[in-house]
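Note that one protein chain is taken out, while the other chains of the complex remain in position.
What follows is chain A.
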Amino acid sequence: MSKLTFILSALMAGSASAFSMTMKAQSGSNLRREILQKGAAIATAAAVPAAAKAYSVPDLNYPFEALEPYIDAPTMKIHHDKHHATYVANINKATEGKEEVDIVALQLNALEAGPAVRNNGGGHYNHAFFWDEMAPPDEAKKTKPSPALEAAINKSFGSLDEMKAAFEARAAPGALFGSGWVWICVSGDELKLVGTPNQDNPLMKGVADSVMFPILGLDVWEHAYYLKYQNRRPEYVSNWWNVVNWDKVSENFAYVTEKKAGVPVRG
């Protein structure tokens, strides 16, 4: 009897409790992720105590309403002052009394460090990274990928338009299910498109196929777009290109290509 026939015949057998049999769930990445988070131990205290406010929320380089009409002012304000601030407060709490580690360096072993560091350290880095790669639309439209970045885009994706199309497909709700981020990363001499769940990012060992260095990232948690777009995530994603600061993305590309390290962030 095949496994399929076996399981289905068991499911359809006369027992009224057919759906609560003690079958072992063997797959399901959600389940595995939760187990991983539950099981991971938080790193033990190190010698040099950190200040309680080791990490801080950086001010935006533009006013809350500057990204209108593509990202609305209320969304920016809540996203920055509440969501980002909560990640910062929680990572400060999680690392209090421990050796102070730069936020970029904190990402590498975040999975081993446990859910508090992974979720809040990731949340802080990702948001700080996100704010700085955006600019008001009239400024953003004057920016474009540097010749070096353009060459890398053409090599890995064919063209900028093809990269955008692939990025939008990866960010669609069916492809990135639930909360997460979509990234363009440098990996070796290639650019890679990566989707990550929740506040994970490709700097974290164990998240992508290998550690990669993001140069562009988009928050697709519902809080990033729900007040303006509700269920219309694809519209948020395609509109977002209007506020991408390609000068900053080009700078990020130059940095990670030279240093083989994650882009530093403010805060």
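Here is the rule we use: a contact is a pair of C-beta atoms (placed from the backbone, for glycine too) under 8 Å apart; a residue touches a chain by one contact, two chains touch by 3 or more; residues count from 1.
Keep in mind that, in the parts below, contacts and distances are computed from a predicted model.
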{"item": "\"P-loop containing nucleoside triphosphate hydrolase protein\", \"Ras-related protein Rab-21\", \"Superoxide dismutase\" or \"Cytoplasmic tRNA 2-thiolation protein 2\" - which is the UniProt name of the missing chain", "value": "\"Superoxide dismutase\""}
{"item": "Options A:H83, A:K144 or A:K164, residue touching the unrepresented chain", "value": "A:H83"}
{"item": "Among A:W221, A:W241 or A:Y255, the residue in touch with the chain that has been omitted", "value": "A:W221"}
{"item": "Residue ranges of chain A at the interface with the undisplayed chain", "value": "3-4, 6-8, 10-12, 14-31, 33-34, 37, 78, 82-83, 86, 115, 119, 173-174, 177-180, 197-199, 221-223, 226-227, 230-231"}
